[in-house]
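Below is one structure; the comments refer to it alone.
The complex is shown incomplete by one protein chain, all other protein chains being positioned as in the whole.
Each chain carries a letter (A and B) given by its place in the written order, and its residues are counted from 1.
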Amino acid sequence: MAKKFLFVNRKAPYGTIYALESLEVVLISAAFEQEVSLVFMDDGVYELTRGQKTDGIGMKNFSPTYSALGDYEIKNIYIEKESLDARGLTLDDLQHLVWEDEDDDWAEKDSIHLISSKELAAVMDNQEVVITF
Amino acid sequence: MSTLHTINKSPFDRNSLGSCLRVISDSDAILLIEDGIYAATSGTIFSDVVKAAVQSHSVYVLGPDLSARGMKEGGIVEGVNVVDYEGFVDLVAEYDKTNSWL
Partner (left out) sequence: MKLAIQINEGPYQHQASDSAYQFTRAALAKGHEIFRVFLYHDGVNNATRLAVPPQDDRNITQQWTKLQKEHDLDLVVCIAAAQRRGLLDEDEARRQGKDANNIAEGFRISGLGQLIEAGIEADRLVVFGD
């Protein structure tokens, strides 16, 4: 029986390694056929911003990897609206992540779900394993 | 499903307690550990928040972490329960899952 795994991202990218290494865990989790969800809240929402150019800081830009999540059937990506609002961001500032639904003639669908804190509470309540970084 | 939320950072350092309280469910509990124990001490600007949390959730603080930091069990917000590591283990077993706010 697949377990419901939730990976929680609350930290900004590059200042620490958590964003990058958490993504590595999420990609590995795809091989285990569990019900995987991701949540980005607080500074975690910054992990998904478009236009990350890292040449100046000499670090690898790993943000393109997020677009691969759909290929691994990881499509339950929750973003807390309150966190975005507090930071003056909208979904347009973030990458547009999609997945292709095999059961719907490979129709492209949004992986990102913008939800309120209250809705997020319900999502989190429903999980079985929570992994934080 | 019920969740035990652990918070390990001081509320003056990080907003983990605030974020936790935004998404906590009714049947969930909170355990303050490591530097998170400062949220349990009375007379701080966060005491009202913690007092409110105590009204709707079980709130615990890890005694050994309180003592280590020179905080007295008598000086914590009313309604916050002190547990030791074995109590921590019991809480992890009692609640369906643990969400460690880092």
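FYI, contacts are C-beta pairs under 8 Å (C-beta built on N, C-alpha and C of every residue); 3 or more make two chains touch, one makes a residue touch a chain.
Small disclaimer: the values here were computed from a predicted structure and weren't measured.
Colleague: Looking at the whole complex, which of B:20, B:33 or B:76 touches the chain that is not displayed?
Modeller: B:33
Colleague: Name every residue on chain A in touch with the hidden partner chain.
Modeller: 3, 5, 17-18, 21, 24-25, 28-29, 31-32, 34, 129-133
Colleague: Which chain B residues touch the hidden chain?
Modeller: Chain B touches the chain not shown through residues 6, 8, 33-35, 64, 84-86, 88-90, 92-93, 97-98, 100, 102.
The rule is short, and it goes like this: only the chains that are shown with their structure count from here on.
Colleague: Inside the complex, what are the residues of chain A that reach chain B?
Modeller: Going by the criterion above, the answer is residues 8, 10, 41-42, 80, 82, 117, 120-122, 124-130, 132-133.
Colleague: Using the touch definition from the top, list the residues of chain B that touch chain A in their complex.
Modeller: It comes out as residues 1, 3, 15, 19, 22-25, 28, 96-102.
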